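Note that one protein chain is taken out, while the other chains of the complex remain in position.
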Amino acid sequence: MVAILCPTCDVGVAVDNTVLPNEIVMCGECRSELEVVTTDPIRLALAPEIEEDWGE
Amino acid sequence: MVAILCPTCDVGVAVDNTVLPNEIVMCGECRSELEVVTTDPIRLALAPEIEEDWGE
Amino acid sequence: MLVVKCGGHAEVDPLAVCRDLSGLVRAGEQVVLVHGGSAEVDGLARRLGVPMRRMVAPDGVSARRTDAATLEVLHLALAGAVKPRLVRALAGAGVSAVGLTGVDGGLLLARRKGTHRAVVNGRTVIIRGDHSGRITAVNGRLLRSLLADGHVPVVSPPALAEDGGAVNVDADRVAAMLAAELRATRLVLLTGASGVLADPADERSVRPTLALTGTAGVDGVRAGMAIKLVAAREALLAGVPGVVIADGRSAQPVSAALAGAGTRLT
Partner (left out) sequence: MLVVKCGGHAEVDPLAVCRDLSGLVRAGEQVVLVHGGSAEVDGLARRLGVPMRRMVAPDGVSARRTDAATLEVLHLALAGAVKPRLVRALAGAGVSAVGLTGVDGGLLLARRKGTHRAVVNGRTVIIRGDHSGRITAVNGRLLRSLLADGHVPVVSPPALAEDGGAVNVDADRVAAMLAAELRATRLVLLTGASGVLADPADERSVRPTLALTGTAGVDGVRAGMAIKLVAAREALLAGVPGVVIADGRSAQPVSAALAGAGTRLT
């Protein structure tokens, strides 16, 4: 478990070391959805918004 | 070499024993084009007419 | 004006659908046939050694993962195998049919989806670069022109993206969009079941009608049916008065649906 600063609110987010690239984690402070953009070192960015549907 | 009756003119046509199924042989008497329809025994029939071209 | 969606369920007989449609066309009905072909896409992918993958969204809905190789196989199978078979079957039944993908004449324009969320080993991850999209516009003029000349347009994915590439789109929703654009009176979505079932395990539990009110989902339906219900709702909201989900496995599946078989959506 490491603490990474949330790019939205600057508060530390607890992230598991086994996190996957592109995995979504949530900031407990501001509830932002964050994407793991690199895992070594772990870096977070605001996740793209959800698209409403999938197509086939 | 065997002699098979030509279906057009009824004269014997000399056909090689190594003839292929569907091979074309010509009757020396009436000049008909004949198709080998079976090889064991060898049987001959009048060959279909030539179509003028091939497509692709 | 009638829009019919058939296939990809392997059990739907496309020849029966085409024979049935030919009778309706001869009776003066204008018809657009929309098709998918998941079984053929998967079969061709196996022959070509292209792995097909699905992704599961956080809400449990599963979708085809359309990477570049998958898109190529999808285009080959739909435009080069499924569509010609339907066009030939219609021609054999005396009806002139013209096959089109969404790329032809800009028939289906789509916005490429930027990202997807999928669940991998219990974790939600972002997936980028999927060749799938959402339809943003339909070229109704091309279809009306073909219909006016007496042809049955036979339409399938892919659609044309803004960047000039092709993207996969959902064929049920294509049918709904076309029905709306053409102001069709009826949209028939054929499936491999007797309709929307109250109990998925009981084929005889067909709901004769189903109200798609508001945005709430319908419980107890499998994923393929859930997307059909989304398409049905879109058509209803766009003003298509008669929307039916019906059995594609019968001898005259479209006539049966128009006569009341299956589930009428309201």
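By written order: A, B and C. Residues from 1 in each chain.
Everything below uses one rule, namely that a residue touches a chain if its C-beta (ideal position, glycine included) is under 8 Å from a C-beta of that chain, and two chains touch if they have at least 3 such contacts.
Given the structure is predicted, the values throughout are model-derived calculations rather than measurements.
Shown chains touched by the hidden chain across the complete assembly: B, C. The hidden chain makes contact, of the residues C:G165, C:G192 or C:G224, with C:G165.
Among the residues C:R26, C:R54 or C:R141, only C:R141 touches the chain that is left out of the figure. Where chain C meets the chain that is not shown, the touching residues are 44, 47-49, 72, 75-81, 83-84, 87-88, 91-92, 96-101, 103-106, 141-142, 145-146, 149, 151, 160, 164-166. Remark: the residues of chain B touching the chain excluded from display are 19-24, 35, 47-48, 50-51, 53-56.
Criterion: only the chains that are shown with their structure count from here on.
Chain geometry summary: the mean Cα position of chain A and that of chain B are 80 Å apart.
Of all residues in chain A, none touches two or more other chains.
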